[in-house]
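Below is a slice of the complex: some chains, not all, each in place.
By written order: A and B. Residues from 1 in each chain.
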């Protein structure tokens, strides 16, 4: 179902990222889970898959964090009024049963963190974060948007803020140092990074990555989100997968 | 245990439930997925001579009446996509029917020949796609065009030819013409041309504006068409439109179908 959604605000978070807040005008059939996504319809323009960045089940407000890369995302930033939300799509992650989670984001992979950490707080766990970007001006203070975070590491490739290098190198280091802390590792970002995150966390209890492919219908019909050569559809079977399921197609 | 096996088109199928064309079926991996879901025979996405990218999103929405509206724009890999899918189906021990589209007679014939060369078990001529100008719908509503397409294809093929027709004023007549022209059977029906306008933004939602309505809303119409056509010709009919339970399937069988195809009923139905 396409849920009508009114844009309430849009905010520039950094040189690269925006955050938009929508109010769903109808209650969704079920509540979303962290790492599920929506297809957001920008009337007359496009429909784009976006991670649920945060969701408030009481007033049906939903936020996304996004980068402007083309017409659709430009419309998300610049237009006001009504949009449409198709969702909630894909599988999410259930945080219950975990006590400490390591979330590793590359670039806009940071988007799903606020909702993940909110749910983690509810189920009694803490999320530590490694967020890597290319340049320091792309960063914003993620602590402002997410509750209940533990340690937060920023990494930049231009070495202007935080750890100098990319997120995977830092992850390798901290997992080597104190990997036993995390019962769950989740990576969201470029494929190459996900491969390294999976590799680094191979000894830990559970490790998942969230992938991206070309999502068109979002409902399992068109097949464009196929994770070739696996017989898996990102929109139904993903976007999160166990590292063991997808490791060989990463990177 | 009840034996649900049927024999149609020279094939022994374990049960009478096939997938409907266009639900996956354009990549070999899609064939894996469809087989895993248990369909007794695989039907590919409609294939055209050249690859087609299809329309930009939105291409499919779920409606609040329980149906779906789609305008995928016949996105498909073109004839080069056929052999890999047929091979995958063979590997998995399932027959496969290639759905064939075309902008003209020649294209239907060429794609069908390719399907036979690749070893497909049959072809299903899509004479009823409501979403792409020049592909299908205009043909399906003209019984003499239906006759010509089916005749041209059936006369050069050894494998059986199904004609897939949509709901139209002349669907009974077109069905008769297709059978006359050598179709081994009919698939009835395709989606029905429709539209959904979002009242908040005052815009049609699909990028193509129009789309094909499928799912439970069209079932009573499909049942009627199958009933009428079966009563008229006692032909092999594969019923399609809104099947989402054993009861829907049984209803089609009672109306005169030998088998059914499931499209929308399978969406998000992991």
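Observations, loosely collected:
Definition applied: contacts are C-beta pairs under 8 Å (C-beta built on N, C-alpha and C of every residue); 3 or more make two chains touch, one makes a residue touch a chain.
Just so it is clear, the structure is predicted and the values come from calculations on it, not from any experiment.
Formula of protein chain copies in the complete complex, based on this structure file: A x2, B x2.
We take it that only the chains that are shown with their structure count from here on.
Computed from the mean C-alpha positions, the centre of subunit A lies at a distance of 37 Å from the centre of subunit B. Remark: subunit A residues 1-2, 4, 6, 25, 39, 41, 43-44, 46-48, 81-84, 86, 215-224, 226, 228-233, 236-237 touch subunit B in the complex. Listing the residues of subunit B that touch subunit A in their complex gives 22-27, 29-30, 32-33, 36, 45, 54, 56-64, 68, 70, 72, 75, 198-201, 203, 205, 207, 266-270.
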